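Below is one structure; the comments refer to it alone.
Here the complex is missing a single protein chain, while all its other protein chains stay put.
Let's look at chain A:
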Amino acid sequence: MIELITEFLSSTVMTASLLPAMLIAVVTASMSVMVMAHRLSFLTVGVSHASLAGLGIAVSLSLPLLPVATLFSVAIALLLALMPKRQGISEDAGTGILFAGSMALGIVLISTATTTRVDLFGLLFGNILTVTADEKLWLYLLSSLILAMMLLASRAWWSIAFDAVTAEASGLPVNALRLLLYGLVGLTVILCVKLAGIVLTAGLLVLPAACAWIWGRSLAELWILSTAFSVGGTLIGLIWSYAYEWPSGASVVLALCGLFVVSWLVKTIMPTQR
């Protein structure tokens, strides 16, 4: 075991991807608390799948992948935040429609483009090991933006999740804050796509907070626990990925699922442990 870890740490591919992976872990853990509090897990599924259309557009127009996908995801997330109100469509139906439609568009665009440029398997299931220097810069930029916004607005979002009417009556700009949250979920999804791929992104944005929910009793505790679970799960996943040559994203999501099941079992067996 120790041998494996030292071997893991001396592997240049792994150490190069360790910092971005840890950063993604911290950012997704932070956002996942809000995703959980605002019941946005289906939104993360919808936006991550919709980002395939953004990638498809970028591929067929030969534009840089990440910036275009980022813009597209944020636009989709904001559209989902606004659509239900305007048209009287329930939010989950709206998400379902956009999710299927843009995924279909993405598949058509990518399949008609020159396929040599795109690693479709990498997009769908993620591969943190192939992160380029440009992508790293983009990740650092987005991460610091998201973390800064979290620090500033997390209490307001928390207050809205607890009781939106009272939050509005106490003078918070509830609608603007909600739009901001949806937009940031869009951004975070793009970060995750690099690590976990389109299909597994929701795992990174739901599981850390779901684990923390079992133990935490306040916003601060949830945030700390969620980050701890996320960083732990990512490390375990990357080591598995290295040891058994499993895909990195799937390994991380599996590790997080394992942590959740263990947490849940421990809590169920010892319910008085508080």
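The definition used in the following text is that a residue touches a chain if its C-beta (ideal position, glycine included) is under 8 Å from a C-beta of that chain, and two chains touch if they have at least 3 such contacts; residues count from 1.
Here is the rule we go by: contacts and distances are computed from a predicted model.
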item: Omitted chain, identified by the protein name its UniProt record gives, among "Transglutaminase", "Carbon-phosphorus lyase complex subunit PhnJ", "Zinc transport system ATP-binding protein" or "Succinate dehydrogenase / fumarate reductase cytochrome b subunit"; value: "Zinc transport system ATP-binding protein"
item: Residue of A:P64, A:G101 or A:P173 touching the missing chain in the full complex; value: A:P173
item: Which residue of A:A25, A:L109, A:V131 or A:A161 touches the chain not shown here; value: A:A161
item: Hidden partner chain, touching residue among A:L66, A:L80, A:V206 or A:L219; value: A:L219
item: Positions on chain A contacted by the hidden chain, ascending; value: 37, 151-156, 158-159, 161-163, 165-173, 213, 216-219, 221-222
